[in-house]
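Next up is a structure, given as structure tokens.
Every protein chain of the complex appears in place save one, which is left out.
Going by the order they are written in, the chains are A and B; count residues from 1 in each one.
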Amino acid sequence: MSGASAYGSVLALAAGLGVLPVATESNVLLNFLVFMLIVSVAATGWNLLGGYGGQFSFGHAAFFGTGAYGMAILQERAGLNAWAALPIAIALGAAVGAFIGALAFRARLRGSYFALVTLAFAEVLRILANVLPITGGAAGILIRLRVDPWHFQFADQRVLYWVALGFLAGALLLVRAIERARFGAWLVAVRENEDAARALGVDALAVKIAAITLSAAITAAAGCLYAQKFLYLDAAIAYGPWISVEALLAPVIGGAGTVFGPVLGAVVLLGLGELTKAWIGDLTGGAVPGVDLVLFGVLLILCVAFAPRGIIGLLFRLRVWARWARS
Amino acid sequence: MKIGILQPVTGALAQDGEHGRLGAEIAIEEINAAGGIKSLGGARLSMVFGDARSNPEGGVAEVERMQAEGVVAIIGGFASPIALAASQAAARYDIPYVVDVGVSDQIVQRGLRNTFRFGPGFGTVTKAALDNLVAINEAAGRPARTVVIVHEDGLFGSGLARLLNAQLPERGFTVLETISHPTPSRDMSNVALRIRALNPDVLIPSSYYSEFVLLARTLHQQRIKPKAIYAVLNGAASNFRFVREFPEAANLIMDCNHWADPRKAKTAEVRAKAEATGRFWLYNIPLNYSCVRLVADAIERAGSTDRIRIIEALAASTFEDHIMPYGPTRFLNGQNQGAAPVNTQVQDRDIKVIFPRAFANATPIFPAV
Partner (left out) sequence: MYSPEILFAALLNGVMTGAIYALIAVGLTLVYGVLHIINFAHGAILTAAMFAVYGLHAAWRVDPYLALLPLTVGFFVLGYAVQQLIIGPASRGDDGNILLITLGLAIIIENALLAVFRSDTRSVDVPYAFSVVEIGGLLFSLPRLLAVAVVIAVALLLWLFLAYSRTGVAIRAVAKEKIGAELCGIDVARIYAVTFGLGAACLAIAGSLLMPTYLVNPRVGNAFVLVAFTIVVLGGMGSVPGALLGGLFIGVVESFSGLFMGESLGQIGIFLIFILVLLVRPTGLFGAKA
């Protein structure tokens, strides 16, 4: 792929998504899309480490939550402007990533061991955030309602949508650039065979720590977006396992280790959830709770059964079949 | 005329959400049977139900859907985090939002003109609970001096524990220890152990249903009997399921909580309807029932589906046809000033009202041992 078309596809996706609000007046859809973008950004962060680097994390909540709390605390406790708080909050998330990475990778943890240690770190942060005064403890922290672009709060949902889209485009461009750079090649080499990569002179430890730091920064940015959208955080929201799971599921469903996998996965995952909810809701009037989620679970399994390499993998296979059929 | 009812019916808070929805359903049915909104030509209310999925995002997504469906008002939320996020989302569209349960005082301190809370917040509940505790203690010749607080470590339990810790010493009680526990909890043996070691006169627990049942059962098993178990906003102590299933463990436990007004004829009627669905009578039912009636009254007086006019009608409300023991409604900055909790005690396998005296149907049994 030439340089122009490699980056062009990201920009084309962003442009395509960018005109959506012009086409729709529906705030239900916009609200859904903003949330989907937030999950996509978080998942793109996970994908850099998990998809390209092969290091599955179960604890990306640690980075998401640090970004979110950073945003809230810097504004509410330190009186910083939201836009000034943003880079600091992202840097804090990256620092947490570097810290966990340095400890875990230095101890040569991989596979399930790495996954579980990230989970444990996220849980420790969740428990701490629930008792420390700076996070507001269990009462949570409320970002004052000041609807003004200067405070990163927008009267028009569409503006937040475009801002979130900008975040996503930035994250995707970064992943694309890494994919094409030497660093990306090292990362993939470490995923495929760490010993071989080291034998070829790749500093596997440094590569992995750099990857988790960048990954954490991206996911922390998603946390910042979350904080500014909902303006309220508590420990279960910021550091709860839900975001770790979403950030992992989306790339795995969409196609881990591909630029667009996390976005596609987030669309499918959240879209399926909304569709089953709406459909079962129409059918039963919502009289029996849980039925929509049962259906969601079934669809998730079917999705995996028929698209085992993620949706991107499925698309790729279909293309191969189409070519083969034609020839 | 569409009314949005927002409750968590899946996820961690599903048990409460189901009861809240039931209360709202009973009210809507009644209003329609009585001829709907008369000032709007007998317009019928129809419920747009939203499952908040026990988290703030779920609540906000449902508010957006309700806005798209054109609701004139939204009622519910149950938990404070959901109520905080959902009322704020509703504020974008000036949708009147009435919080049913969420007790965090932040809810009514954000200057949102669309947000009203019909029930009492933390501060009010704590003050009433302590007034009553002092009164009970005085009447018995002050046998109780020491307290242990057990609370769940979320917003609701921790918030209460902080207020109690600040105010109990002023009222002549010594707080021996404050024990927090996570929700869900797997075991309460150690909490019971510490209570045994501290041997307090009064135990004040603020937890959700499952954890409190576990604690009460463990205390009963360990034969730990303080002079009083005096719960505040407890998820189980005034729940008939708990009383029915564990009569011995529940016996003589007191609770300061939301409670329907037993003097009103309507209360028994609503309770009968609720129990006919096979559910136990829980405070969420009368609270949501009353909130829906409150909103219907505001629409009636506004004589319009215009949201601003409904908000104005709510702000000026003097509604008293509800089944809570609050007197006429009067909102100040969104908080109903008359809202107050009630003290109950489990006696003879029933939940009796012991405070306020105006409609108590039993006298407190204290000390319990």
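Quick note on the criterion: a contact is a pair of C-beta atoms (placed from the backbone, for glycine too) under 8 Å apart; a residue touches a chain by one contact, two chains touch by 3 or more.
As the structure is a prediction and not an experimental result, all values here were calculated from the model.
Trainee: Determine which one of A:Leu20, A:Ala120 or A:Leu315 touches the chain that has been left out.
Mentor: A:Ala120
Trainee: Which listed residue, A:Ala84, A:Leu128, A:Ala155 or A:Ala278, touches the chain dropped from view?
Mentor: A:Leu128
Trainee: Which residue numbers on subunit B touch the omitted chain?
Mentor: Its contact residues with the unshown chain are 9-12, 14-15, 17-18, 153, 179-182, 184-187, 189-191, 193-194, 196-197, 209-210, 213-214, 217, 220-223, 241, 245, 248.
Trainee: Using the touch rule from the top, list residues of subunit A that touch the missing partner.
Mentor: 103-104, 107-109, 112-113, 115-117, 119-121, 123-124, 127-128, 130-131, 245, 249, 252-253, 256, 288-291, 293-294, 296-298, 300-302, 304-305, 308-309
By definition in this document, only the chains that are shown with their structure count from here on.
Trainee: Can you check how far apart subunit A and subunit B are, centre to centre, with Cα atoms defining each centre and the answer in Å?
Mentor: Going by mean C-alpha positions, subunit A sits 37 Å from subunit B.
Trainee: Flag every residue of subunit B that touches subunit A in the complex, lowest number first.
Mentor: 9-10, 14, 18, 49, 51, 55-57, 60-61, 64-65, 67-68, 81, 84-85, 88-89, 91-92, 104, 106, 110-112, 153-155, 157-159
Trainee: Help me check something: in the complex, which residues belonging to subunit A touch subunit B?
Mentor: By the definition above, subunit A touches subunit B via 26-28, 30-32, 35, 130-131, 137-140, 142, 144-145, 155, 157, 230-232, 234, 236-237, 242, 277, 285-286, 289-290, 293.
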